[in-house]
Structure formats: C-alpha cells, structure tokens
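Of the protein chains in this complex, one is absent; all others appear in place.
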Amino acid sequence: MPDLGKYAGDVLLAYGATFLLLAGLIAGSLIRSAKVKRLLKAAEERKNHG
Amino acid sequence: MAINWNAFWEWANPRKFMRWTDRALPLISVLAAVIFVSGLVWGFFFTPDDYRQGSTVKIFYIHVPSAMMAINIWAMMLVASLIWIVRRHHVSALAAKSAAAIGMTMTLIALITGAVWGKPMWGTYWEWDPRLTSFLILLLFYIGYMALWEAIDNPDTAADLTSVLCLVGSVFAILSRYAVLFWNQGLHQGASLSLDAAENVDDVYWYPALVAIAGFILLFVSLVLLRTRTEIRARRLHALEMRERVKDA
Amino acid sequence: MSLISVKDLTVSRGGMPVLEGLSFAVSAGEVLVLRGPNGSGKTTLLRTLAGLQPPYAGEVMAEPESVAYAAHADGLKATLSVAENLGFWAGVYGGHDIEPALLHFNLDALRERPAGNLSAGQKRRLGLARLMVTGRPIWVLDEPTVSLDAASVALFASAVKAHVAAGGAAVIATHIDLGFEETVFDVTPFKARMDVVRDDFDEAFL
Partner (left out) sequence: MIRLLWRDITLAFRSGGGFGLGLGFFLILVTLVPFGVGPDGEMLSAIAPGILWVGALLACLLSLDRIFALDFEDGSLDLLATAPIPLEGVVAMKALAHWITTGLPLVLAAPALGFLLHLDSAAYRWLIVTLLIGTPALSFIGSFGAALTVGLKRGGLLMSLLVLPLYIPTLIFGAEVVRRGAGGFLVATPLAMQAGITLGAIALLPFAAAAAIRVALR
C-alpha cells in the first residue's frame, strides 16, 4: 500500500466508488445476459416441441 | 486501398455477429481485465505523487479515461444510430442501446471522481465548472436516451426514435458544451493529456495513464459485445413471444 | 385502369406480418368490401393502403394523394362547431364546398352545434361527411357504420354510391351488408403463416 498522505480518504473514495459502479454495471450485464439466455432457451423449446 | 464493404457489413449480420463474438468475447474479456487491472495497479501503486496535488493525482488514472469514454461512447452511439437509419442493420441499433448504460456509468464515474478530486483542490465537492457541468448535461442526455428505449414496446420503432433523438441530442450536446463554456470560464485544468504528451505531463504519469485508457476501451468493447449479444437474444425472444401470441389468437 | 391496386402485398403490425400475398385491384366505379374476423389485419391493410405505414413486402400502386382515409376515430374537435370541423378539413384538402356534405348527411340543422355535444351517431356522420370534402377519388374506410342507425347507414350507402358513380372507388372493411354491388374480398385465407422463414425479421436474429 503506497503512502497516500493527507488525501488518502479522497483517493480511496474515488477508486472505491469507481469499482462499485463498474462492478454494478458488469454484474447487471451478466445477470441480464443469463436471464435472457434462459428465457430464450425455454421459448425455443416451446417452439420446437410445443 | 480497396475495402470489401460487403464483407464488412456481413459481420453485422446477427447470426454472424453471434458466431464471431462467441469466440472473440472470452478473449477480449480476459485481455480487458488484464490491461485494466495492470493500468490501475501501475497508476495506483507505482507512480510518485505530484508535488502540488499530492496523491490525488492518482484519481486521474480513472477520471481521464472514464471522461474520454463518456464522450466517445456517445459518439459511437451516434455512428451506430446513423448506420441504423441508413442501412437498417439491427445489430447496429442494438449496439447503440447496449452502449448507453455503459456510457452513463462512465459519465457517472467521471463526475464522481471529478468531484472527489475537486474537494481538496477547490475546497468543495461540486463547483459549477464548465467541464463538470457539461458532464452533468451529458448524463441527462444518457438518461433521456435510455428512458426512451424503455418506454417504447415495438423494438423497431424504439430504434428509429432513439436514433433520431441521438442525432438531435448530439447537436444540442455540442451546443450546450459551448453555452456552458460561455456561461462560466472555469477552474478546471486544460486537457490533462493531449497527443503531445511531453508538453503536458511527465512520462511517469503518462505511461500508466495510457495503459489505463487502453484498459477502459477494452472494458467497454467487451461489455458492449456482451450486452449486444444479450439484446440480440432478447430480440429473438420478443419475436418468438409475438409468434406465440399470434398463434394463440 | 385501376385506381388502386396491390401486388404480392404483405402487411405487418408491430413488425409481425399479419396478412401476406395479397393481390387485388379496384377500378373506378368499384367498391371493394373487406371481410374477416376481428384482429385478422383489416385495419393494418387499410392503413397500409392509406400510406400511413410502409408495406412489409410487395407494393401498393395508386396515384399520390388520391386516398382519403377514415377510421374509428373521426378526428373531431369537441370545441369546434360542426361547420368549423368540416370547414377545417375542406380547407386542408384544398377548399371544397362543405354545403353538399352537410346536406347529404343531414347535418345542416346542427351546423353551429359544437362537435362535443353531438351523439355518437352524429359524430360518425360528421366524420364520414369529411370524405366528401376531400375531393379524393379513393375512399379507404375502416368500419364506417359503427354506431350508425339504419337511416344513417342508408345515408352513408348512398354517399358511397354517388361517389363511385362519379368515377370514384372505395375500399371498406365492414361486417354489415350495405346493399350495393360490391366485390367481397375475404382476407382470412391470406393470414400470414407463422412457420415460414422470412429473411428480414426475427429470423435475422441468431
């Protein structure tokens, strides 16, 4: 851990907020991807066997 | 130089797109993760503090790339919208839709890191500085664009209307930028990085920043591919559901 | 020579084809009546004929600006009088006289009445009277007789007769028998098939 001096709180806040936002974006993208994949699979099966 | 444009557009055929991204996406994702992390690690752990700004200079490894991406993603959406309007490539419209949420996140990151950096420098988190204000306006444009996508049921209608909004919005975004500059000549630094690096920033800061920028770009590419794939599947799902409804009727 | 004709027309609603392979022609003096169950795509077909939406495939051939369209909504303004409503549309379509239309649809006595105070049937009559002031040869009508009583239906039928006798044509979607010589066109057999692969729409995905 480097010495961040008197601005440590600010720098860590900036990095923390960024990672939180990016993590939210990536997680949201992955969750929606998985959900749509699942729903589409079910719909394709209904189409082929229904 | 002769480019075979037909072959180029072939890539945007949904089926082809799904096929090549299926192979390319894992590769790009890994590359993005590696470069993104190494850029930020380099910047965060292995660069000296600035003699005036102290350790806050480290914020720029996030702030600058995210701000660049916020603007460039809107530009990419504009190009994609134009391609949709002119050539009616569905993938293009869906790519624009997919990019919007990423662009909005980048804008938010640029705003937040800018505000946090501003606190020790300006003594306040928020200052109506032209650049910060412009990004706030850009955020409003992203929100409006995404809200319009959500509000319209028919996907082709939504693609058409959001494309028109993106076009008109781009003009007004540029107008706003000039208006804001006019309204308040601010406290922001000039462009922190320009192509002429030597003039602005020391190499110690410049190289990790370049890596960070590359990381952000790759992160965007992999996310936009992932999200576009999702949208293509969602579109197919929508089509199948419509068929079922017609059959039942 | 037909006034309006379609060839291999496919029409779509919300991106989904609903009717396909339509081909017909309507000549001057002819009335084409469209039949088919609710939701079979008659409205979509009529909107396509009127140029409000592009064909999904195939083509509609008609002179530009030759179609007058009337649908379920009459486009009336509640606070304008009968004469003002009609006068407005007459003005938009090039200043035809509104008197014959008012007289024909028995609206003369109501001319100063705000359209908001009309009964449903009177509103409908006013909406149909609009067709007479457009001066356009092809009338495209979607369920024109809704909320009309028997006498008003007769008024409407005679207006259509007079129009086609003067060299016009009409395409009408209706369930009732209007009592004139008409060509009946049932859209049911043209219901778009759901099991075929089309190259443009959802099949382009995946």
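To keep things simple, chains are lettered A, B and C as they appear, and every chain counts its residues starting from 1.
In the analysis below, a contact is a pair of C-beta atoms (placed from the backbone, for glycine too) under 8 Å apart; a residue touches a chain by one contact, two chains touch by 3 or more.
Since the structure is predicted, the reported quantities are computational estimates derived from the model, not experimental observations.
S.K.: Omitted chain: which shown chains does it touch?
M.R.: Checking the complete complex, the chain left out touches B, C.
S.K.: Looking at the full complex, which residue from C:Trp89, C:Phe105 or C:Phe190 touches the chain that isn't shown here?
M.R.: Of the candidates C:Trp89, C:Phe105 or C:Phe190, C:Trp89 is in touch with the missing chain.
S.K.: From the listed residues B:Leu31, B:Met68, B:Leu161 or B:Leu210, report the one that touches the chain absent from this view.
M.R.: B:Leu161
S.K.: Would you mind spotting which of C:Leu22, C:Leu45 or C:Ala68 touches the chain that isn't drawn?
M.R.: Within the whole complex, the residue contacting the unshown chain is C:Ala68.
S.K.: Among B:Met68, B:Leu82 or B:Ile137, which residue is in contact with the omitted chain in the full complex?
M.R.: B:Ile137
S.K.: Extract the touching residues of chain C with respect to the undisplayed chain.
M.R.: Touching the missing chain: residues 47, 50-54, 65, 67-80, 84, 88-89, 91-94, 130.
S.K.: Hey, which chain B residues sit against the chain that's not shown?
M.R.: Given the touch definition above, chain B has residues 137, 140-141, 143-144, 147-148, 151-152, 157, 160-161, 164-165, 167-169, 172, 175-176, 178-180, 182-183 touching the missing chain.
The rule we apply is simple: only the chains that are shown with their structure count from here on.
S.K.: Roughly how far is chain A from chain C, centre to centre by C-alpha average, rounded to an integer in Å?
M.R.: Chain centres of chain A and chain C, defined by C-alpha means, are spaced 52 Å apart.
S.K.: Report the inter-chain centroid distance for chain B and chain C in whole angstrom, where each centroid is the mean of the CA atoms.
M.R.: 48
S.K.: Residues of chain B touching 2+ other chains?
M.R.: 233, 236, 240, 243
S.K.: Which residues of chain B touch chain C in the complex?
M.R.: 13-15, 18, 90, 153-156, 232-233, 235-236, 238-240, 242-243, 246-247, 249
S.K.: Can you name the residues of chain C that touch chain B in the complex?
M.R.: Touching chain B: residues 14-16, 18, 39, 194, 201-202, 204-206 of chain C.
S.K.: Touching chain A in the complex: which residues of chain B?
M.R.: 40, 44-45, 49, 54-56, 58-59, 62-63, 66, 101-102, 105, 108-109, 112-113, 116-117, 119-120, 219, 223, 226-227, 229-230, 233-234, 236-237, 240-241, 243-244
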